[in-house]
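Written below as structure tokens is the structure these notes are about.
The complex appears here without one of its protein chains, the remainder shown in place.
Going by the order they are written in, the chains are A and B; count residues from 1 in each one.
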Amino acid sequence: MTDLAPITALGGSLARVQSFGALAIAENADLALASLALRRGAAQPVPMGLSLPGPGLWHAGNGIAAFWTGPGQWMIEAPGRATEDFAAVVKQAAPECSVTEQTDAFTAFEIASTAGAGPILALMAKLVNIDAAAFGPGSATRTGLEHMSVFVIRRAEDRLAVIGMRSAAGSIWHALETAAARLQGD
Amino acid sequence: MLIPHPLLGLRDAQEFTYLGDASLLNRPDGMAEGAAEAFYDYVYLRDNPAGVHRELWFHEQGDRSWLVVTRNTVTHEILGAELARDVALAAKGGAQ
Partner (left out) sequence: MSRLSGGLIDRSQSLRFRFDGKDYTGHPGDTLASALLAHDVRLMGRSFKYHRPRGPVSAGSEEPNALVELRTGARQEPNTRATMAELYDGLIANSQNRVGSLAFDLLAVNDLAAPFFAAGFYYKTFMWPRAFWEKLYEPLIRRAAGLGSLTHLPDPDDYDKGFLHCDLLVIGGGAAGLAAALTAARAGARVILADEDFRLGGRLMAESHTLNDLPAGDWIAQVQAEFDSLPNLRVMRRTTVFGAFDHGIYGAVERVSDHLATPGGRVRQTLWRITAKRIVLAAGATERHIPFANNDRPGVMLAGAMRTYANRYAVSPANRVAIFTNGDDGHRTALDLIAKGVEIAGVIDTRAGAKALGKYPLFAGAVVSNTKGRLGLKSLEITRDGQSHWIEAGALGVAGGWNPNVHLASHHRGRPVWDESTLAFLPGADLPPGMVVAGAAAGRGTTHQALTSGAEAAVAALAGLGISAALPDLPRAEDAPQAQAAFWHVPGKARAWVDFQNDVTVKDVKLSHQENMVPVEHLKRWTTLGMATDQGKTSNVTALAVMAELTGKTIAQTGTTIFRPPYTGVSLAVLGGGDTGTHFRPRRLTPTHEWAKAQGAVFVEVGQWMRAQYFPRKGETTWRETVDREVLATRAGVGLCDVTTLGKVDVQGADAAEFLNRIYANAMGSLKVGMVRYGLMLREDGHAYDDGTCARLAEDHFVVTTTTAQAGPVYRHMEFARQCLWPELDVQLISTTDAWAQISVAGPNARALLERIVDGFDISNEGFPFMACAEMTVCGGLRARLFRISFSGELAYEIAVPARYGAALMGRMVERGADLGATPYGTEALGVLRIEKGHAAGNELNGQTTALMLGMGKMVSTKKDSIGAVLSRLEGMAAEPRRLVGLVPVDAAEPVTAGAHLFEEGAAQVTETDLGWITSACYSPHLGSAIGLGFLAEGPARMGQVVIAANPLQGQAVRLRVVSPHFIDPEGGRLRD
């Protein structure tokens, strides 16, 4: 294994974590990502036993997860496996599809609430023009957040993930931090 | 404005970038006779109606689908939206 030391998207050696009252935001630096796109004539695969979700949805199972990103296209997530060549694993599981490494194309922030759905919905109302009430657990979409493109995943009633361009990690963190801090003050 | 994405439902128009007239789907054959004339029309001539217009929108901050949106340019009422890919395939005679 290489002796080159990786850094997180925010530029640190450790993932950043910060609490704002009922909300905690954590940089998820260990998330592997690979894009999977159907080729002509390919049947929709069931990579590593996970059924791929329809538009606007996210499924988790067997240690991995997937969310729909476009017609015939999904992003496969593998928590904790960022240093692996996860794209190669997915390609093996779906050899007839186009698979592309995306682990370091993105930065992921996991947001958890200690007070149920309320703080999550309040945070979403400050950040994205998505009707949070219609964005229950298992929902995933890309949308705009402070002039940036991000994926938003409702992992649970009290958990939300915001996944955006790795290079913009600092700007995304700033937007999340500012909104969360203001909600804390209210 | 809200765009009724055929797969994702109503979405904020700010997630999209706008290209223009859907006639851009009908690209002429560059190797055919009269290509220069055909491309001149294709690139430069537009009807620009005050009324119902079929136009191309790119869901940039979304699923990156191109859509053909039918919109009234006067009232902004949107009458429908389809995946541009489907429109293009249909124009080419169907099968993928």
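Everything below uses one rule, namely that contacts are C-beta pairs under 8 Å (C-beta built on N, C-alpha and C of every residue); 3 or more make two chains touch, one makes a residue touch a chain.
Remember, it's a predicted structure, so these values are computed and weren't measured experimentally.
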Those residues of chain A which, in the complete complex, touch the missing chain: 1-9, 11, 29, 35, 37-41, 73, 82, 85, 98, 100-106, 125-126, 128-134, 146-148, 165-171, 174, 178, 182, 185-186
Hidden partner interface residues of chain B, rising order: 1-2, 10, 13, 17, 19, 24-25, 27-31, 35-36, 39-40, 42-44, 56, 58, 60, 64-66, 75-78, 83-85, 88-89, 92, 96
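We adopt the following convention: only the chains that are shown with their structure count from here on.
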Computed distance of Cα centres, chain B from chain A, in Å: 30
Residues of chain A that touch chain B when the two form their complex: 40, 55-56, 68-71, 129, 141-144, 149
Interface residues, chain B side, partner chain A - complex: 7-9, 11-12, 14-15, 60-65, 83, 85, 96
